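I have placed the structure first, in the form of structure tokens, so that the comments after it can refer back to it.
Selected chains from the complex are presented in situ; the others are not included.
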């Protein structure tokens, strides 16, 4: 399974089984990287997962091989998110280099070791149904949301990937920030944006520290 | 338990137990095929399942035997969907060959190795209750939805099977597409159709690559 425009992105949240082959985990990351994959690795906090591997690759079969290699190395994949990078319908007409940044991001950004991931959907409720809201109104809300996010430039890098048809919730949000306070501040602030306050549905939140794979296991 | 009109369809989502007998898995598929079953096999992405087996057969007892054979070969069935092929009440009067395609599909379609499955129901909420909506209105929404889907002809093949009384959600959607982008595009686009935007309730999404059983295990 290939992605024609952009990259396939799989977030794998893992816990160790009884025995983990440390070298095999490292080798799995190196093998994926050698096949045009980017792999971001993080040490996670709390009971949901101990480690996270975010793999980006145009060929999702390579990501499946990567997942198999991690599992064989003794990691249990306890949660995940399957999505692809995207330029959404509200961003058409952006300068080429900005589109490229969204479709083909280089991760992780330097100097930002605080990592956060959560999935989200747009509500389809009686009083707030995104999918029956006119395009212009949706576009305005997206622009307000974007402007609100840009006030955090330099302190946070955000990547939103699309998962409609690929995973349970419609979008995945990956945040890289300079510290934990900033993650909290940006998500709290943006929750007051009309698009989030009324239409946002949020899933589980994962948080941890970007960590090179050889320090991770 | 037999299906009189159409085929029984069981989607089995699996993870390996400690030890899997590769030959026994292949033999299970071959045995089912020798008893008039079609079996579609796929390598899945993410934590929900590692492999998927979609079996279609008029005799559901044969499917149960197939499930038992997979379990004995060391696969743990971690999720599933039980349904039957159908011609729904909105499609009555279709040309015979189109009805036959729905009741007796030949799967997987050629050249489409991206596979997606999700279950769905129609809402019964205060403001959007499919089951108290007049037939004509429902039929119109189904026709809009069908027309919207047909714009993807050649890039996606879709099979909708009915599960009311057989599984928790009312319909199962199996998609075969030429790439991952198309799965995302078709499901995102159709979510704006009135029937989906207002009445659709979606379950878990599974995605993977169609893979012959001998490359799968």
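All chains are identified by letter, namely A and B, in their written order; residue positions are counted from 1 within each chain.
Note that in this section a residue touches a chain if its C-beta (ideal position, glycine included) is under 8 Å from a C-beta of that chain, and two chains touch if they have at least 3 such contacts.
Values in this document were obtained by computation on a predicted structure and should not be read as measured data.
**Q** Assuming all chains share one sequence, and 2 are in place here, what does the full complex add up to?
**A** 5
Just so it is clear, only the chains that are shown with their structure count from here on.
**Q** Taking the mean of the C-alpha atoms as each chain's centre, how many Å separate chain A from chain B?
**A** Those two chain centres are 28 Å apart.
**Q** Going by the contact rule at the top, pick out the chain B residues touching chain A in the complex.
**A** Result: residues 43, 45-48, 50, 113-116, 118, 125-128, 175, 179-181, 183-184, 186-188, 191-192, 194, 196-198, 200, 202-205, 207-209 of chain B touch chain A.
**Q** Which part of chain A faces chain B closely enough to touch in the complex?
**A** Listed in rising order, the residues of chain A that touch chain B are 1-6, 8, 10, 12-13, 60-61, 63-64, 67-68, 71, 77-82, 84, 86, 124, 126, 129, 131-132, 162-168, 170.
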